[in-house]
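A single protein chain has been removed from this complex, and every other one stays in its place.
Now for chain A:
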């Protein structure tokens, strides 16, 4: 209707623009036909394995709930967090989740925020797999080798477990890979370099820890510099990256929260706490350290991808364009042995580089064989493909249970019970993972209190008048960390179990606090 009212010249202009775009698209498709034909089934496999059973595996942990509650509050409260934002992480990660929800009505399409987070991670996983393929191609791998790299990330039980969780690192991965893909742009344009720097800045804004890969990223950029536009590329890329990253400290300055001070949060204070103040996990080389037990738990899920990535490091000596990826992997492994604090999900930062290097190394080995055996054409591709297929066979028995867990997570069952039985004006202390569900889907008002905020957020502490129910997993009470939640533990001394779901650490007991106890 509206088009009919406009003048013909404009219509012609529009139509021709559309034609030009279609033409470009068609040309691109023709150019990448073979890649796309190979990548499409890889993505279907990756997506199927990722999505099948993601509602029931893995168990519900703290961080996804935190980020989803923050994404929810971006959309519905126009705030970075339902509590006071304390610069725990750069906010772009949950801003992206919030944006996806705003665009697609995300939270309302699901019964649980965790399910929506799972959907976001599925998208991130597919994009990551596609970008590993693209990076593999630009780093000189064959199509089959690049597809093998993507498959390794898609099929490793370790990767499956950790990439299903709504962790910021899973949103960092695509931005980082995109930064490297653009850094290797064959046309070496200023635009591609700026895009690469901006993508790297987005990675850092998604989770600040991505910054440790700056040397690897700079290395990749340097490898692709062209004498003809080197100064322009360096200046423009640096400006693009730095300006985008500068938003973060600028935001803090604007709020008067850059420097530490009385009575307000501070970016630098939290940064110092993250870097130096947290309980160190020890070195992964020390058998008794928490870092080591973390690494052991990763190996328990799948040793092959991580060990394979390490074994594949020498391949980078031969393949020049794999060196930045190898550097990235080395940096992330060094963080594990340096003796500082290692977050639970650190392994996510090892996965894409391990997959890429392992596929690259398999190709190298195949190439060597080809030299040895005359006329063995396609040996490189065959070696990389065989590597992915062999591991897929090894991984299948571990993948199957991850796709077929039936029992609903105890926290989800507890949420259903609470929604059915607890009047909405009761004060609940809950686990992060169910906070958004209770607020958004179940309408609890006042909004429940996330358990660890009970003792850490001054605003919560000063406003606390009552506690009526406790809904957190058993590990809150039984772990050595329990001392971090004194108010929660005190409340439990005046409470009785109403109902229990599941057993052991992950089980959830719903406690009702006595009407006549005050915190």
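A few points about this structure:
As a convention for this text, a residue touches a chain if its C-beta (ideal position, glycine included) is under 8 Å from a C-beta of that chain, and two chains touch if they have at least 3 such contacts; residues count from 1.
By our rule, contacts and distances are computed from a predicted model.
In the listed set "HprK-related kinase A", "Tetratricopeptide repeat", "Glucanase" or "ATP-binding cassette domain-containing protein", the entry agreeing with the UniProt name of the missing subunit chain is "Glucanase". Within the whole complex, the absent chain has one touching residue among A:293, A:421 or A:479, and that is A:421. One chain is missing from the display, and on chain A it is touched by residues 76, 102-105, 107-108, 417, 419-424, 439-443, 492-499, 511-512, 514-517.
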